[in-house]
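First the structure, then my questions, so here it is.
One chain of protein is taken out of this complex; the other chains stay put.
Labels run A and B following the written order; every chain starts at residue 1.
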């Protein structure tokens, strides 16, 4: 990345409560404390790296308010409430510099069908397809090679990255961000077994994605059989995640990479599912429950609890059984000793 | 979805054997018994919801022949052999209304190379690419942004949804449906380790997909090393499934989401693999065998059997071991008691 910020510009963004030292450098990159060089900015986001803050060669360092060290020569400390949040704010500015949204309008190579409604402030990039009766809201951005199906609706300030497919009738509310290759609205996996064949059950429902959802690259979300597959406000979904038909995902949920959620499951608000976890059909994961990575959940999970394992069980029970499992060689030996002890006969 | 059917139209589609009651409503949507409102159709597909059939507000209800209840005022009951199948037939009609296949022809933004043969009845949608010597059969539909490689062959009545990639020389027979983002014919993962480097083994075989196969969004099927990767007639594959090179999948198989099948494995007719299951290389899964979700299969599975677990084992054995595993704390205690019992010394 090629960026450049003066220290004044950085101060304006991170709004430090206290300043120590000074530097003649401008900031051209961000790096970790240990890796940073002159002309770079670093930050103390995790106290276990505190020692590195004293020796970093970064020209500008974001530090927590209670940090008591002093800068080296030609080094500037900005003390802030939360260095991670301050850095995120700075990175957001970098993001806008690196990837400015193109001017509104429809690229000449895009195909927008008659009957589609595209807001004048929206940007439709090269080689996108927008089918009839689709609606694209204010300032939304279809980056390139995006497909928006017949009757699909996109709200305001959405960003659909290259290769995203939003199938017919599906709905994105506002500020939804879809990473490259996401598929929203593929058919649910439903068949009736009739006379030795799997006959397709047509899937004529849709998918509704609420405000501020982000979905990772190449993830897939199936349309409902006849109602709606729903992803609630503020939920974040990582790459290569599968969401089956008729699933309801609540608000502010986290689904890590390669999670799979079977049909008609419910994931409640604030739940967190670790990578590669699988949730069975019609299962409910309670509010703020946690599911460990690679777990297989085949029963309802109570709110606020933590389950783990394949098959999943309560986390503490699983940990205890795991310890005992590793002691099986010892147990076999103890039983053998008992069998051979004089008292036995 | 915006649809409208008169009750006469619905009767023509579901062909009821018996009719009870009447309604002045037309049908504008489908919903479950509990959720349905006036102007909607519902159905009793699972007897555990029988109580809801008596109180549903749906205007039209599909019920099994032996249902003995009576409709409410302004409510119409259609009694049919199989309400789920009847509903599927209705949804199929809805699907055609919602997503009518565009008229035959090649969209002006598509690129069809000289030497490709496209049936006059086929539809090539916007921004598709069809390479030289490819063949597209009667009434087949490439929806948008589809890629068909050199010498690939597509039979009749296939539907390739947006973003599908069918690589060179690969073959789809008839009525194959590929959901968005499917990749057919990526290179198999084959290397020789020579002098400290993984040297690529070129993969010059192809993939053959037989009649009536459906493949889910973003699934990937690799071409064979030099022969064929095969998916048999009527098989249904869910989203994000990986099929490696030289795999042979039989007829009417079910592969749930995120399944992974390693190279040269054979999945026999009517087998069912649960979500996220993994099958080792050169393994054979017997006819109508079942593999549980998240299982890891490293041995051949006999026809008609059910295996589960990672590593997989016979289902009943796995269930028994799981029960005993959870009793390990008790077993350790019992052994401790024995060791401390007076009889021991």
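We adopt the following convention: a contact is a pair of C-beta atoms (placed from the backbone, for glycine too) under 8 Å apart; a residue touches a chain by one contact, two chains touch by 3 or more.
Treat the numbers as computed from the prediction; the structure is a model and nothing was measured.
Student: Have a look at A:37, A:91 or A:119 and name the one touching the chain we're not showing.
Tutor: Reading the full complex, the residue touching the unseen chain is A:91.
Student: Where does chain A touch the missing chain, residue by residue?
Tutor: These residues of chain A touch the chain that is not shown: 1-2, 29-32, 35, 82, 84-85, 87-88, 91-92, 94-95, 98-99, 107, 109, 125-127, 144-145, 161-163, 179-181, 212, 214, 216-218, 234, 236, 238-240, 252, 254, 256-258, 275-276, 293-294, 310, 322, 325-326, 328-329, 331-332, 335, 338-339, 343-345.
Student: Name every residue on chain B in touch with the hidden partner chain.
Tutor: On the side of chain B, residues 109, 111, 127, 129, 131, 145, 147, 149-151, 163, 165, 167-169, 181, 183, 186-187, 189, 191-192, 194, 196-206, 218, 220, 222, 225-227, 240, 242, 244, 258, 260, 262, 276, 278, 280, 294, 296, 310-311, 313, 317, 320-321, 324-325, 327, 331, 334-335, 338, 341, 343-344 touch the unshown chain.
Please note the rule applied: only the chains that are shown with their structure count from here on.
Student: What is the distance in Å between the mean C-alpha positions of chain A and chain B?
Tutor: 26
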